[in-house]
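Every protein chain except one is present and positioned as in the full complex.
By letter and in written order, the chains are A, B and C; residue numbering begins at 1 in each of them.
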Amino acid sequence: MEWQDQSADESERIISMKMWDGRFAKPSAKLLEEFNNSLPFDKELIEEDIDGSIAWAKALARIGIYNQTESRKVIKELTAIKNDWQKGHAKLLGSDEDIHMAVERLLVERVGQAGAKLHTGRSRNDQVATDTRLYCMRKINHIKNLVKEVQSALILRAESDKNIIVPGYTHLQQAQPISLAHYWMSCFFCLEREKSRLDHAYEICDIMPLGSGAIAGAGFAIDRKLLAADLGFSRISDNSIDAVASRDFALELLSSLSSLGIHLSRYAEDLIIWSSREFGYIELDDAWSTGSSMMPQKKNPDSLELMRGKAGRFLGNYTRLATTVKGIGLAYYKDLQEDKEPLFDSIKNMDLVLRVFASVLATLTVNSERMAAQLDPLLLATDVADYLTTAGLPFRQAHKVVGSIVGYCVKNKRNLMELSLKELLVFSPLFKKDIQVVFNWQAALRHRDVDGGTSLRSVNAQVKKAKMLLK
Amino acid sequence: MEWQDQSADESERIISMKMWDGRFAKPSAKLLEEFNNSLPFDKELIEEDIDGSIAWAKALARIGIYNQTESRKVIKELTAIKNDWQKGHAKLLGSDEDIHMAVERLLVERVGQAGAKLHTGRSRNDQVATDTRLYCMRKINHIKNLVKEVQSALILRAESDKNIIVPGYTHLQQAQPISLAHYWMSCFFCLEREKSRLDHAYEICDIMPLGSGAIAGAGFAIDRKLLAADLGFSRISDNSIDAVASRDFALELLSSLSSLGIHLSRYAEDLIIWSSREFGYIELDDAWSTGSSMMPQKKNPDSLELMRGKAGRFLGNYTRLATTVKGIGLAYYKDLQEDKEPLFDSIKNMDLVLRVFASVLATLTVNSERMAAQLDPLLLATDVADYLTTAGLPFRQAHKVVGSIVGYCVKNKRNLMELSLKELLVFSPLFKKDIQVVFNWQAALRHRDVDGGTSLRSVNAQVKKAKMLLK
Amino acid sequence: MEWQDQSADESERIISMKMWDGRFAKPSAKLLEEFNNSLPFDKELIEEDIDGSIAWAKALARIGIYNQTESRKVIKELTAIKNDWQKGHAKLLGSDEDIHMAVERLLVERVGQAGAKLHTGRSRNDQVATDTRLYCMRKINHIKNLVKEVQSALILRAESDKNIIVPGYTHLQQAQPISLAHYWMSCFFCLEREKSRLDHAYEICDIMPLGSGAIAGAGFAIDRKLLAADLGFSRISDNSIDAVASRDFALELLSSLSSLGIHLSRYAEDLIIWSSREFGYIELDDAWSTGSSMMPQKKNPDSLELMRGKAGRFLGNYTRLATTVKGIGLAYYKDLQEDKEPLFDSIKNMDLVLRVFASVLATLTVNSERMAAQLDPLLLATDVADYLTTAGLPFRQAHKVVGSIVGYCVKNKRNLMELSLKELLVFSPLFKKDIQVVFNWQAALRHRDVDGGTSLRSVNAQVKKAKMLLK
Partner (left out) sequence: MEWQDQSADESERIISMKMWDGRFAKPSAKLLEEFNNSLPFDKELIEEDIDGSIAWAKALARIGIYNQTESRKVIKELTAIKNDWQKGHAKLLGSDEDIHMAVERLLVERVGQAGAKLHTGRSRNDQVATDTRLYCMRKINHIKNLVKEVQSALILRAESDKNIIVPGYTHLQQAQPISLAHYWMSCFFCLEREKSRLDHAYEICDIMPLGSGAIAGAGFAIDRKLLAADLGFSRISDNSIDAVASRDFALELLSSLSSLGIHLSRYAEDLIIWSSREFGYIELDDAWSTGSSMMPQKKNPDSLELMRGKAGRFLGNYTRLATTVKGIGLAYYKDLQEDKEPLFDSIKNMDLVLRVFASVLATLTVNSERMAAQLDPLLLATDVADYLTTAGLPFRQAHKVVGSIVGYCVKNKRNLMELSLKELLVFSPLFKKDIQVVFNWQAALRHRDVDGGTSLRSVNAQVKKAKMLLK
């Protein structure tokens, strides 16, 4: 018996959308199809599904399942479907159970029987794992580039705000004076670690499951290493059960995005506070603020608020998939279909957050006069304690002495920077005239000149290193 | 100066979509609009927004902001917009910032200046809180009805499976024999508490914020109690700040759905295990099962797996909003816009889960012979211990004696039910001929005749109570 | 054969700590015992375990398992063990597997054989569920009382701060002036709903599982309703499987505490911001602040920061148990032993948080002059728009007109309250001399006189209602 190619309009006979109904006496319930159907979201994977299918077709050709003509045709038409999709021409049908069946249907419509061979040795289990990994790898690169754009904006800010002094806060109380550039660079280095997380997530994704079949490995002598090279994977999975069961790569990416979102939310919080009338340190550009439906005077930092609020989304998406995966046995369960929506949602929203943040940073106005005006002389208390320590007083005593001076200032509404030597000598005999040198904002910055400190030298070194890291 | 109605094509002049741009020198960035725009999801609230607007128009008429003609016209056209929407005719625009502005724009297009008066004394802050609460109240009723449908299916199952005995499991080890109907009723009563949670969530939603303005209360003498009655709210908020700031009602609903999802997942787990070839207790109807793309013999309980897997989604959605709300100050921040997507997602998916579960329950086949065949005689060990206890042996000793008998059976591959009196007497002198009465599955069920136990009497009482509760 | 009481030193023979080892050939591994052992945390339940045991002994006496002498003795000694525990005399042993076995051992040591009868018809499955529910009920009452103490502190604050005007914030931008008392009352009414949640959690706890045995119901004719009455439960469980399987009551309480923690964190955030030097609205009492190990001038609102930070703990504890329960079958699995630690931890920490918050509120100092000084004249923009609206201008236009006025003020650094009528008439012909009445902070508050608004009348009504609710 021989199989001839059949016209495209016979394709439905060749491949029914429910490709598994031979064993079943009854069709699926409509509601179950709605419940099961993943097309509304997994169509996001279409390009990866086509890429995976092209590579698989090549692999099948290598072992003779496809002859040259078939293989060329299949590859050509899969490529054409991808082009159609990118141009918005490819039509997915409500009856397509998922994106994998949709692509196969489109192919069979174009190439007939050769399309019906494509699934040889493959299962949706290894197919979907492959598609999703490819997708994650592409998106991780994209997100990393956006993180770099934020970092570039931070470097620009640091360079232009280098000479601005701002109170450094702990507990939202003024702690020590810092360079504003130093603040921006803290975000830069925080993001370096976020990129490292994304790199690790990439590494975990970069393992090809294709060829693992449903659970036990493909029953055809596929050269998986060649296949991996075709698809841009560095490694192949070592064990087929693990390959189809594992969603750790998705969890890893969701956890990276959760971390990124949480750390961005901290900077959003600061900038929202700095945007308040009471702080008045920065003003968002009109293009990145919004107003109120009721109060004509309002100018709200909505962009930063959403950036902060979405941290819940990123964490929630991780929690969501982690809980789904918890306690389900090996290898594949349909529960795992729940992996895609949180992934897509976190990726899409992080894309927005990062692009918005880069723009907000680039366009905000710093009110350096306001920052200077807000510097509380008591910010120099540590410097006075350090002065006494250098003069030989153990730090604990110095801390106490300065604590008393501070109490004196607060009680008597005196400005620490304007205390006379005579007044100071009441608290400690170690004070000398040169204490005046301490009462100076620039000196306070120069004073913290360790690596990573807020001195100009250190901040310049940070910027230099940052530029190098971005290259 | 007087204001005349203007033709609909002047509406854009009357109300620009960015109704707040008077204070701004520059338009919003495109990307910010994309970031901020909630229309793609908050259009879900359109009916509630229109209902709220109609009630608000009436309230404004009562205090003379609208004259009778205006008020009649505004109400008529809002009703018409709602009808259009339901028929799929109302057009939302990409430039509509959110559903509230969309509805107002549609109204102004129809009634001109009268539409521009609608927002008098109202803010989007109290408006969106009102819409969302109304929406939740409607959906809670819907979800509760679906829970009742599942409960009805359980009662039907209990009635038809009343005489089937199945091993009761703890630790997935056979523990004591139970009536299958007793098992189904456990789910019924579990769901009673879920409904109680939904009721409480309803109660928390059922507080009207409208009239709270942006934060400090409307500046017009609105009769809020009348307004609440119009909208079907039982109570009005006591404090305007709390009213616009609070999202606890959304968290409460998400937490209820999380609880419901988690408890359903436990039954899904059991039924998946019972569907395995090795247990073989139940078989899902073909219409509620799916097959495999690779393995022609597979029949998978996908419906139950998704039901189990979606528990992660429900919990994740709660976590997501809870994390967003955590630590943001009063009253309104844009972070709170993140409340809607998890709400809509959980509601939509719970609707599916419940409808699927009711159908799965109604259509599954119970294999009672298999259940009978799997009953391990050792299931009666507690009954033997109870026998000895009744004969006067303290339970702790009885437990030990029976432990030894069990050990004897396991070691010698003997069936507990077939031990002779002579063999039993080796372990305790308290055994008598009537021990035979204990070695009987029906007797074992009859034996647990406390309220809530697995005896037929108790199960019948449960079913009776259940029917009453559903009325 | 008869059983005589035996001396206490034979108790070990009567009841070995591993009461189930008859069936086992080998003892447990040490490491497994460490892994399984719940005594280090479940000893928290000792009083409830004793109360439950006393009631159970009475129930056994009613059906003749205990004669009067035995029953009296058992009850007396259980009571004595409880007293010993409260005085710190009762000794738990490392070899006690859990608190239930510890109590039983202590009893057997005192009463011999009668103690060995106590577990008749009972299983640890229904026992632990009963203990935990009793414990939760007691703790819910305690937490509710602490919430009321916070509410009392809020009422006191509201009464003393009634005439203080403070900017009301949305997006941390000044929005509209409000009464400080109005702000405190927002927290009061928020907490009303938290108490309602706790009430509902109580209702869910208040169902007695005892008599459900391991899964199928006790094999003795226990009168469960009488037993429930003895223990203070309002209802008995309807189904024994559900009774031993369910941990929804624990999830419900954890979710209530999560909600409470999250909403408290919002107020903590505000008060932390208000404590900053830049806002300067409040100062925490020295007794409720801490200092820095390095910076002598620091005074940090640590109490509020911990209160905010612990919101993560409360949410995490809910997530933790919810994830554990997800997807485990019926009835009991050891996984459920993980329910106790998050419960105890959330309860203990919420107790601290509430007590600290009540004290912080009672002792903080409000800087009303600072608040007055910070009021931005633009806060009155809505009032001006309302003025124009009352004069006949549709609100949307009024909003725009005022937007332009605001723009004019910002650009020209003019104080809105000091604009001349002439200047105002440039923007709208509707302004008249009486616009001056609007430019007044008290008037702005009086203006929001709807129920729940910030007017003095409304705030007084809120306080009155609040006092009534606390009774």
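One rule holds in what follows: contacts are C-beta pairs under 8 Å (C-beta built on N, C-alpha and C of every residue); 3 or more make two chains touch, one makes a residue touch a chain.
For clarity, every value in this text was computed on a predicted model and none was experimentally measured.
Novice: Going by the contact rule already stated, which one of A:Gln151, A:Ser303 or A:Thr323 would touch the omitted chain in the full complex?
Specialist: In the full complex, the listed residue that touches the missing chain is A:Thr323.
Novice: If I consider the whole complex, including the chain that's not displayed, which of A:Ala80, A:Ile241, A:Ala372 or A:Met417 touches that chain?
Specialist: A:Ile241
Novice: Kindly state which of the options A:His100, A:Arg133 or A:Lys334 is in contact with the chain not pictured.
Specialist: Once the missing chain is taken into account, the touching residue is A:Lys334.
Novice: Go through chain B and note every residue touching the omitted chain.
Specialist: Residues touching the hidden chain, for chain B, are 170-176, 272-273, 275-279, 291-302, 305, 319, 322-323, 326-328, 374, 376, 378-379, 381-382, 384-385, 399-400, 402-403, 405-406.
Novice: Spell out the interface residues on chain C facing the chain that's missing from view.
Specialist: Residues touching the hidden chain, for chain C, are 18-29, 31-32, 34-36, 100-101, 119, 122-125, 213-214, 285-300, 302-303, 305-306, 308-313, 315-326, 328, 333-338, 341-342, 352, 355-356, 359.
One rule holds in what follows: only the chains that are shown with their structure count from here on.
Novice: Specify the chain most distant from chain B by Cα centroid.
Specialist: Following the centroid criterion, the farthest chain would be A.
Novice: Find the geometric centre of each of chain B and chain C from their Cα atoms only, then give the gap between the two centres in Å, rounded to an integer.
Specialist: Using C-alpha averages as centres, the distance is 23 Å.
Novice: Roughly how far is chain A from chain B, centre to centre by C-alpha average, rounded to an integer in Å?
Specialist: 31
Novice: What are the residues of chain B that contact at least two other chains?
Specialist: Answer for chain B, listing residues that touch two or more other chains: 19-25, 119, 125, 213-214, 308, 311-312, 315, 319, 322-323, 325-326, 328, 333-334.
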